[in-house]
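A protein chain is absent from this complex, but the other protein chains hold their places.
Note that the chains are named A, B and C in the order they appear, and that numbering of residues resets to 1 at the start of each chain.
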Amino acid sequence: MVDQCHTAMTERKSHHSEEMKANLQSRLNRIEGQIRGVKSMIERDVYCDDVLNQIAAVQSALNSVGKLLLEGHMRSCVIERIQSGEEEVIDELLVTVKKLMK
Amino acid sequence: MVDQCHTAMTERKSHHSEEMKANLQSRLNRIEGQIRGVKSMIERDVYCDDVLNQIAAVQSALNSVGKLLLEGHMRSCVIERIQSGEEEVIDELLVTVKKLMK
Amino acid sequence: MVDQCHTAMTERKSHHSEEMKANLQSRLNRIEGQIRGVKSMIERDVYCDDVLNQIAAVQSALNSVGKLLLEGHMRSCVIERIQSGEEEVIDELLVTVKKLMK
Partner (left out) sequence: MVDQCHTAMTERKSHHSEEMKANLQSRLNRIEGQIRGVKSMIERDVYCDDVLNQIAAVQSALNSVGKLLLEGHMRSCVIERIQSGEEEVIDELLVTVKKLMK
């Protein structure tokens, strides 16, 4: 089974579809724009409550990107590496998931 | 008591110190850079686990900005507006805090 | 203005309506039962995924109790204490809210 999670030089790589990459990039572009929006709100002394609500929106958008990535990772590299006997991928995944948990 | 949360045209404004504004802006600049970093990682097919860890770092940085803003807001506008009898500020604050809660 | 947040001996007290107290108690009774349910699931070696979903349900129920309490607190003691000049209630509230935030 060709392990797509490795290149010849054994450097770990992800292998999203072009469609997934475009989806992630467009979400991140929007988040980047939102961050610039928050900076401008603060520069213009916009009322804090409005800024806080904008930050909550960015957090939610960022969480969605995280969940998309986690899903893509678990459906590809995690399965492939477990099937090729690399159970340590679970240790790695646990550390990451715990950071994303409440 | 001069209510700093209003301008003459009664549009609500925040009134951070220049020092606080500089602090918030520098944090947001860093976050903006981190988001661009995540975009580049995805473009270069960097291993998902590394990208997920970077997203967790951005979430944590964003949470810190939110906490700083919430603190500034509660110590200024919330106190001022309650002391001038505008108890509805609590309704507004509750909606915002609940979005930031787990 | 009678400060309900104090008793004669200046010990801080809350002053929920009987209706609110009954609501909180019934939610907490249910949570207590859910915790016992989780214990029994573990004792009977129920599949972990099912137990994890039950824990997520308890977390959500507990968050709701926290939000109800926070709302009651902010609408009563926080307003009363600010209006009687005890602005340090904001310091106290910030510490608590930050623990409940993501």
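The working rule: a residue touches a chain if its C-beta (ideal position, glycine included) is under 8 Å from a C-beta of that chain, and two chains touch if they have at least 3 such contacts.
From a predicted model like this one, the values you see are computed outputs, not experimental measurements.
Interface residues of chain C facing the missing partner chain: 5, 12-16, 21, 24-25, 28-29, 31-32, 35-36, 38-39, 42-43, 45-53, 55-56, 58-59, 62-63, 65-66, 69-70, 72-73, 77, 92-93, 96, 99-100, 102. Within chain A, the residues in touch with the undisplayed chain are 59, 63, 66-67, 70-71, 74-75, 78-79, 82-83, 87, 90, 93-94, 97-98, 100-102.
Everything that follows uses one rule, which is that only the chains that are shown with their structure count from here on.
Overall, the chain located most centrally, as judged by its C-alpha mean against the mean of all protein C-alpha atoms, is B. A separation of 32 Å divides the Cα centre of chain A from that of chain C. Multi-chain contact residues of chain C (touching two or more other chains) are listed as 59, 102.
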